[in-house]
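Sharing a structure below in structure tokens format, with a few things to ask.
The complex is shown incomplete by one protein chain, all other protein chains being positioned as in the whole.
And then chain A:
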Amino acid sequence: MTTPVLEARGLSRAFGHVLALDDADFEVYPGEVTALIGDNGAGKSTLVKALSGNLAVDSGEIKFAGEPIQLTSPTQASALGIETVYQDLALAPHLDPVQNMYLGRELMRGGLGGAVGLMNVNEMRSQSRVAFDELGATVRSLTTPVGSMSGGQRQAVAIARAVHWANKVVFLDEPTAALGVRQTKNVLETIRRVRDKGIAVVFISHSMPHVMEVSDRVQVLRLGHRAAVLDAKHTNMEELVGLMTGASTKGAA
């Protein structure tokens, strides 16, 4: 078995009296889709926040490619090649897809122009177009503000941005929750494509059919603790639901 690209050991985090993460373990492998499932309040979002540098944990260890690290900011996670697509997408609605794609990581012009803050707009635009095409993303226009696009298009922009910058791990928090039939199919296809590039994908979803369809490995969180790790090929929906709700247990991790 290869080394997990990102690994969590015994993460705990309390919010007041609520123990959102209780000695939780988690690992993702390169070139695999790992589904992270669990009932509401199981700690999925907290775990993702902790692993993407958005939240400090009370105790536990995070390893990146086998090395223990301290994740203190999303920027640090980005620098390591870890990107997250949040449920709210976190796009700036007034900016166009290219500007959103490169926000915070603008390509500057060379020489004097770059020194006074001029951006290389053409280069960013052509690279964005390549990135969207690569994903088969249905981004209709590169110059329309993303705020006036449909939910599916916005999702495509957010995912394309994450995939463009991530070279190790992409977290997708409920990427299909608000989508129609075709957009969902697109997103699932995108997930496979990203995986085939050798990037680890963490797919968080409430939709068991989608989980079964796309993932290689399923990790079940329950009450802040990992209840099970399953091979997606050798499980079924009843088992997953049982584990999520606590109706059944399995040689837990």
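To be clear about the criterion, contacts are C-beta pairs under 8 Å (C-beta built on N, C-alpha and C of every residue); 3 or more make two chains touch, one makes a residue touch a chain; residues count from 1.
The rule we apply is simple: contacts and distances are computed from a predicted model.
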item	value
UniProt protein name of the chain not shown, from "Glutamyl-tRNA(Gln) amidotransferase subunit A", "Monosaccharide ABC transporter membrane protein, CUT2 family", "Predicted transcriptional regulator" or "Alpha-ketoacid dehydrogenase subunit beta"	"Monosaccharide ABC transporter membrane protein, CUT2 family"
Listed residues A:Pro68, A:Gly147 or A:Pro209, member touching the removed chain	A:Gly147
Among A:Gln183, A:Ser215 or A:Thr235, the residue in touch with the chain that has been omitted	A:Gln183
Touching residues on chain A - with respect to the absent chain	73-75, 78, 86, 88, 90-95, 99-100, 103-106, 108, 116-119, 129, 132-133, 136-145, 147-150, 152, 180-183, 185-186
